[in-house]
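One chain of protein is taken out of this complex; the other chains stay put.
== chain A ==
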């Protein structure tokens, strides 16, 4: 990704002896480079770094009735790590991640591979129609599915009763997490599919020719050439999905209105932090929860990436390909 060698080599022949120290021209370019970065990094620092540090700072204090904010050390963290409501919420999004993400990404990968193979009719329309839910806000998607799930007038219940299966209960405490998984799957399969499809389209033709001549079938081709070739894009979708599932908010907060028994105020950590901060006025504790959530996401992302890289090395070794 470094372009400096190419840049240097295009200099006129008389230039090379000068390249040792920074020339005025080089200095001018450096200044320009920093100036291009300044606007982004101003917003980056004020909107990302400062809030992050501030959350860390706040989380170390406690609000007392007498005496106001008092330094509390790690008390908020100790409380969070022993708070069964927070831990249950974390467990719920963890379960969500383990079950929903493989289903969503598996479906997206299947669709991307199917569209890439061009064996189905109307691929272009299929691609667009599956992508459309991405343009639907989570709020609208949740409202809509909330009506669709409705036990009395929801079309799913209507159909189910018509064929004699009784009324399914999508909004009970036992099934609400599954219903939520379905909403998120519906929203994001298309987005992930497009990322994977774009990566598939840019695999160079040479990679295929040999395999096609060898008479490898579509499944073989997908498994041993296409999927390894788009591994980086797959990793990207996994990382985004980790972030997405651990910070679920709109879905639980809107489903809470139609299924208050099934969705507690601590259903997901993010929803819990919101309720703590704005309903209970426990800002310091909410900051600790938000901070911990960020740490959990970073740790999970790191390990998933590590596992992905190890898998890649093993895969290369097995096939005898130089990484």
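Just so it is clear, a contact is a pair of C-beta atoms (placed from the backbone, for glycine too) under 8 Å apart; a residue touches a chain by one contact, two chains touch by 3 or more; residues count from 1.
Definition applied: contacts and distances are computed from a predicted model.
According to UniProt, the chain absent from the figure is "Carbohydrate ABC transporter permease", selected among "Carbohydrate ABC transporter permease", "Polar amino acid transport system ATP-binding protein", "Glutamine amidotransferase type-2 domain-containing protein" or "Fe-S cluster assembly ATPase SufC".
Annotation: of A:76, A:192 or A:270, A:270 touches the absent chain (contact as defined above).
Although one chain is not shown, part of chain A still touches it, namely residues 1-4, 6-7, 10-11, 25, 28-30, 32-34, 36-37, 39-41, 43-44, 47-48, 50-52, 54-55, 58, 107, 111, 114-141, 143-145, 147-148, 152-155, 158-159, 186, 189-190, 194-195, 197-199, 201-206, 208, 212, 230-233, 235-236, 239, 243, 246-247, 249-250, 253-254, 257-258, 270, 273-274, 277-278, 283, 286-287, 290-291, 293-294, 297-298, 301, 305, 308-309, 312.
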